[in-house]
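Take a look at this one; I'll ask things after.
All protein chains of the complex are present and in place, except for one that has been dropped.
Take a look at chain A:
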Amino acid sequence: MLDGCPSTYLITFWRCVMSTKDDALLKELTLEEYKYGFTTDIEMDIAPKGLTEDTVRLISAKKNEPEWLLEWRLKALQHFLKMDMPTWQNFENPDVDFQDISYYAAPKAKPKLNSLDEVDPELLSTFAKLGIPLDEQKVLAGVVAVDAVFDSVSVKTTFREKLKEQGVIFSSFGEAVQEHPELIRQYLGTVVPQTDNVYAALNSAVFSDGSFVYIPKGVRCPMELSTYFRINAENTGQFERTLIIADEGAYVSYLEGCTAPMRDENQMHAAVVELIALKDAEIKYSTVQNWYPGDKDGKGGIYNFVTKRGICKGDHSKISWTQVETGSAITWKYPGVILKGDHSVGEFYSVALTRNKQVADTGTKMIHLGKNTRSKIISKGISAGVSHNSYRGLVKIGPGADNSRNFTQCDSLLIGDRCGAHTFPYIESRNKTAKLEHEATTSKIGEDQLFYLTQRGIDPEKAVGLIVNGYAKEVLNQLPMEFAVEAQKLLAISLEGSVG
């Protein structure tokens, strides 16, 4: 049945329309055209719209999954159907019709590919446009191994052989289910259970692909691993699942990037990311999220409802989240760390930039359970236009978390007088030896700083870019080099037109 409905799409080439300059400082925002707003003409396998048990069975069958995984999915579906939509968020929850989404979209099935030449050239050109060094020729010059997820299916994983030599498993989730079912079975859903929240339940039921990483004992992953997500097809949601396991003493740095075409309707992205760090292991997870944010009237855009959580299972382990959020109509995510092992460390660095009618409700959760655990939260929000940017975080110290330590800093920068910045920190301590600090400030761009820069011949727009980059530096510094440069540019582009 699926093969009967291939869809084709026209390629609309992206054109960069420079925003016209406005005279008044801090006036109405003009939109820098979304750079990644092209669609790709590729034959797709798309499941019919709707969510039933059959949908789940169909996805599972398509992926040729073992019985236990199908049952796991069905259990999640049962939970999902029972759950209500949350109401605590600081924005109007969009009315999502879960029956009006197609839960599976894949580039049309072809025999298994052996080399890059066999990949659909259209697909390759899409990734070329995105600037991913997918082409192995190019990749050889770089240092990044890429797993590209196109709509719901992982297209190509580069550098696999080289990683294999070290025992590192880096593959699409679907492949991992076939090749390493024991690992998947052991760890899937242990950090984000199916019942965690409504979107996690949905994802658990219908996730179609994603990335899987396993770093064996004592291995320091020789290169940065990277996934590129792209939603292409219309009326589809993207539900990928990432599972990263760092065995004892291992280290991995993982990057993800996201883009989507410009469409008038909203599309949903409900991913789940689970990180597991065993004894002495370290995972560094960086995100540059640039989903299509919708146009300046708030039409279209991606709903980015993601559940990300890591667990420092063993002693002396460390998980660090870094995120740069510039896209999506609504961003709603709280990458968290459960600090279970003694002496484990959790970190969260975030820059969230919203403009036009974007909404970002993001933050982190640090759950201290082990002794001598430490966590650090640096969150920088920048709101422009009529957007709203919220920091929502939880720091929880359990009764057994002796001598644990937390430091939180969340700053908000306001550009324009119609935007909002909000802070909702929850701080809970049940241990008499724990020390927690939290500080937050909100202010607008310093006029003295602007004056200083413009007085030296820098135009106001560049000056704002400079100030914002300086403001976000603490977080950007955490990103791997290549990403830091990209993120800096992204911030500058996103701010274009924010000031007159």
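Worth pointing out:
One rule holds for everything that comes next: a contact is a pair of C-beta atoms (placed from the backbone, for glycine too) under 8 Å apart; a residue touches a chain by one contact, two chains touch by 3 or more; residues count from 1.
The criterion applied here is as follows: contacts and distances are computed from a predicted model.
Remark: of the listed names "Na+ efflux pump ABC transporter permease", "Spermidine/putrescine import ATP-binding protein PotA", "Fe-S cluster assembly protein SufD" or "Probable oxaloacetate decarboxylase gamma chain", the one matching the undisplayed chain in UniProt is "Fe-S cluster assembly protein SufD". Within the complete assembly, A:Ala434 is the residue of A:Ala76, A:Ala201, A:Ala434 or A:Leu490 that touches the hidden chain. Considering the full assembly, A:Arg418 is the residue among A:Lys82, A:Arg220 or A:Arg418 that touches the omitted chain.
By the touch rule set out above, chain A reaches the unshown chain at residues 88, 397, 399, 412, 414-444.
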